[in-house]
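Heads up: the structure comes next, in structure tokens.
Yeah, one chain of the complex is gone here, protein chain that is, but the others are all in their spots.
Now for subunit A:
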């Protein structure tokens, strides 16, 4: 079935053997009869259809395509069973897709939201989570003015030194300092959180499946465990967390912070703002990247169109030429 001769190849063989068979013995004439019947004119259209490479290629494509489509739709291959040790609940509920203000291909971050999100991080999350990839200066021109950031940095004491006596000393923070961590080291962080380590949040949006959607769902998804779900003392039920039992309790409640722009601080508003802030922290280049991407798409499509046109232009001579051969009149 797989190796196909070009359409009509059999017919030629039949004609050839038919022409010669008169001088050959009876055994050689047997194939001629078969070939003759298979090349009857009534079935030749059907034959050339089944023998064509295009038919073979499209049948293959259809088969592979429908299997790939099935696998994409249902996540498994058809007719092949699978066994999982985890139930879907243990892998965590899939978060819904939220319409983030920076979701589209050309959408920048909502910087007012980043500013509110910083406030939520500072007043709530910073009690347990560090953000050690972000320096004070990174906030300048993103969510705060220079003066505001300088004032915020100065409220924090940093250890510096050594001075000319060889001693370390405390000084107020500068723009170049990184945001202060809540705990001096990992052991202290675990000791204060019943053994669970609150992860650094700098890259958390990139570090979790579902990104911003997941963290929003996690922060707003706390509820009572379903009947029969055993939960250890000090753990909290959250359907979005893999395993469903998380050490971090619900931290966001309506009215927990007071926004300076007057936005009502509901739980979901704070969650949205802090996730937008964390998304910025993970992708500070986001706005510039999308803008550069737009430029690149426009420029490269123009260049592609130009080079396709130039190729056709240059090849037009070769494609349209005719070669004429005049045989010599005498030899």
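Just so we're on the same page, a contact is a pair of C-beta atoms (placed from the backbone, for glycine too) under 8 Å apart; a residue touches a chain by one contact, two chains touch by 3 or more; residues count from 1.
Quick note on the criterion: contacts and distances are computed from a predicted model.
Engineer: According to its UniProt record, what is the protein name of the omitted chain, chosen from "Complex III subunit 9", "BLOC-2 complex member HPS3 isoform X1", "Trm112p-domain-containing protein" or "tRNA(Adenine34) deaminase"?
Structural biologist: This omitted chain is identified in its UniProt record as "Complex III subunit 9".
Engineer: From the list A:84, A:232, A:295 or A:319, which touches the chain that is not on show?
Structural biologist: A:295
Engineer: Among A:120, A:142, A:235 or A:248, exactly one should touch the missing chain; which is it?
Structural biologist: Checking each option in A:120, A:142, A:235 or A:248, the one touching the absent chain turns out to be A:142.
Engineer: Kindly state which of the options A:110, A:123, A:177 or A:283 is in contact with the chain not pictured.
Structural biologist: Checking each option in A:110, A:123, A:177 or A:283, the one touching the absent chain turns out to be A:110.
Engineer: May I ask you to list the residues on subunit A that touch the chain which is not drawn?
Structural biologist: So the residues of subunit A touching the unseen chain are 101, 106-112, 115, 141-145, 147-148, 261, 287, 291, 294-295, 298-299.
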